[in-house]
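One structure is given here, and the rest of the page talks about it.
In this view, the complex is presented without one of its protein chains, the others remaining in place.
As written, the chains take the letters A and B, and residue 1 is the first residue of each chain.
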Amino acid sequence: MANKILEVKGLKQHFGTKKAPIKAIDGISFEVYEGETLGLVGESGCGKSTTGRSIIRLYDITEGEILFKGKNINEYKSRKDALQFNREMQMIFQDPYASLNPRMTAGEIIAEAFDIHGLYKKKAERREKIGSLLEAVGLNREHANRYAHEFSGGQRQRIGIARALSLDPSFIIADEPISALDVSIQAQVVNLLKQLQKERGLTYLFIAHDLSMVKYISDRIAVMYRGRIVELGDADEIYNHPIHPYTKSLLSAVPQPNPEFERTRVRIPYKHEEVPAGAKVIEARPKHFVLATDEQLKSWLKND
Amino acid sequence: MAQNDPNLEKISPDMFKVVGGRFNETEQLSQKQVSFWKEVFYRFSQNKLALIGLVILFIIMGMAIVVPFVSQYSYDQNVGLYNTAPSAAHWFGTDDLARDMFVRVWEGARISLFIGLTAAAIDLVIGVLWGCIAGLSGGRVDNIMMRIADVLTAVPYLLVVIILLVVMEQGLIPLIIALSITGWVGMARIVRSEVLSIKNQEYVLASRTLGANKWHLIKRHLIPNAMGAIIVTMTLTIPSAIFTESFLSYLGLGVQAPMASWGTMASEGFKALTSAPWRLIFPAVFISLTIFAFNAVGDGLRDALDPKLRK
Partner (left out) sequence: MKKKVLEVKNLRINFKTYAGVVQAVRGVNFELYEGETLAIVGESGSGKSVTSNALMKLIPQPPGIYADGQILFNGKDIIPLSEKEMMRVRGNDIAMIFQDPMTALNPTMRIGLQITEVILKHKKVSTRDEAKQRAIQLLDQVGIPYPEKRFRAYPHELSGGMRQRVVIAIALAADPKLLIADEPTTALDVTIQAQILELMKEIQKKSNTSIIFITHDLGVVANIADRVAVMYAGQIVEYGTVNDIFYNPKHPYTWGLLGSMPDLDNDADELLRAIPGSPPNLISPPKGDAFASRNEFALAIDFEKEPPMFKVSDTHYAKTWLLHPDAPKIPLPESVARRIEGYQKEANNNGQ
């Protein structure tokens, strides 16, 4: 049984005021095991990006506990501990145009972490490290001197990946890393991520709204809806046996590159239901969890 | 719609061998390496007015440096001729203490430019740091810092200056302090507004996840990306400082004789307007030219740096 590298317990993230809070995340719990990819899927506003940013400590959390490698993330207080945390956990961002500083070259972007952490101070050493990172993501060493705006979207995203790898982390949160790319470029980037995972033993939290790509890269999937995780399980299990009506609706809305199928496919619309007070996380099938009351679960399984 | 052309020219069979792609060519970038500042310089050079302003500035600064060194007269030397009109010996004439106006104007240029540039430089340092810290910190710190800035601009400027100059003796340093004391607020506001928009960009978030502290963010991300706004504000602060100095000197609050800035010269020259108008005209003309030139360059820079005009 692999180790848990990340544990999220009862995470709540409320913005706005105390009287009128915006409940971006309203109580979610999940674990990520070493070496796996957990896909976090949902539509805009469901709180998935906020989850990723809360875990990496870009936001302070309202309530709940986040354990990284067994240690509460709030305990990484001192500067030394904080830097240690940064070395272990990194993030890849969504927008290839906004995630790179337009005034910096590719080499400077990748090496920024070295400056912050005081690594690779010698010029030759640093150049070598930058070169090897560029090659690891499929770019050329000569690209180190070029500015961000000279690259295409897919190439920029790869620079972002090289930046995330620069500190040799063990856990990477990918926040919609392919949503802004063309479909054919998405495949390049996803293949690269899979390859890097195998080579370096990385663990991913892959946040996305594209269900087919998420299924392709994830081992397990969590479906988020309005700040709650409504379903969680192995990727194949979720796609072949969805239980929660929102998951079913989401899957039925994904268009497939198959014209005959599309002609006859019927979409299942989802009618919003407030989560009833008694709802809890139930293991409906082996390793397949659903947020529901017992009655809800019974009726959903019956309709299957 | 194009069809199969029955008249397709005969193509040799070895043209149909599978050779595969040339994949290492496919990651090539276009050859022209275009740096940001090169593009800016190109756009700037398209603006005729801005170029004229730049040339004027170079000439004035050049003269200010060179003339007092090479002139045969010094600025407080008595040349024996009182209040004479411009002539071959004295290109800008002489004043009521028989001093050569030409060398005095360029000596005055040194003073005025020095005061203007120094005051603007102080404003730059204070304003940028203030704006960065306020914008980046947000919340109460931001609030307090900007309210201080508001208060400073609310107090009547001349009052502050006069009080300062009464408390300290009149002179160059107190004058510069007086000019800087509220000048930085404009820069601070502009920098803060830039910082507010930059700090939520994903590349700043990325830097934070790498472990950057506030100073690293300011140094590597906020200031470089706000540089455009900073430079433009600077080029518009300098003429403002020069003008204010001239104004204060005109009122008698500026540098003391025998040192003369353009403002003090203009003040003295005004008294002799009917008898020796050249004593007012020359300093006044150069004040105007300098201010115009800085403004033209500033406008040109602002246009050249405008991101919307890119591509």
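In the analysis below, contacts are C-beta pairs under 8 Å (C-beta built on N, C-alpha and C of every residue); 3 or more make two chains touch, one makes a residue touch a chain.
Treat the numbers as computed from the prediction; the structure is a model and nothing was measured.
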item: Selected from A:185, A:202, A:224 or A:297 as touching the chain missing from the view; value: A:185
item: Which of A:72, A:145 or A:256 contacts the chain that the document leaves out; value: A:256
item: Hidden partner chain, touching residue among A:8, A:104, A:207 or A:235; value: A:235
item: Subunit B, residues in touch with the chain not shown (by the definition above); value: 1-5, 8, 11, 13-23, 25-27, 30, 32, 34, 39, 42, 311
item: Interface with the unshown chain - residue positions in subunit A; value: 43-44, 152-155, 182-188, 190-191, 194-195, 209-213, 215-217, 235, 239, 249-251, 253-262, 264, 267, 269-270
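Just so we're on the same page, only the chains that are shown with their structure count from here on.
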item: Subunit A to subunit B touching residues, read off their complex; value: 53, 56, 58, 79, 82-83, 86-87, 89-91, 93-95, 98-104, 112-113, 115-117, 138-140, 143, 145-147, 150-151, 155, 160, 163, 166-167
item: Residue ranges of subunit B touching subunit A (in the complex, touch as defined); value: 27, 29-30, 33-36, 201-203, 205-213, 216, 220-221, 224-225, 227
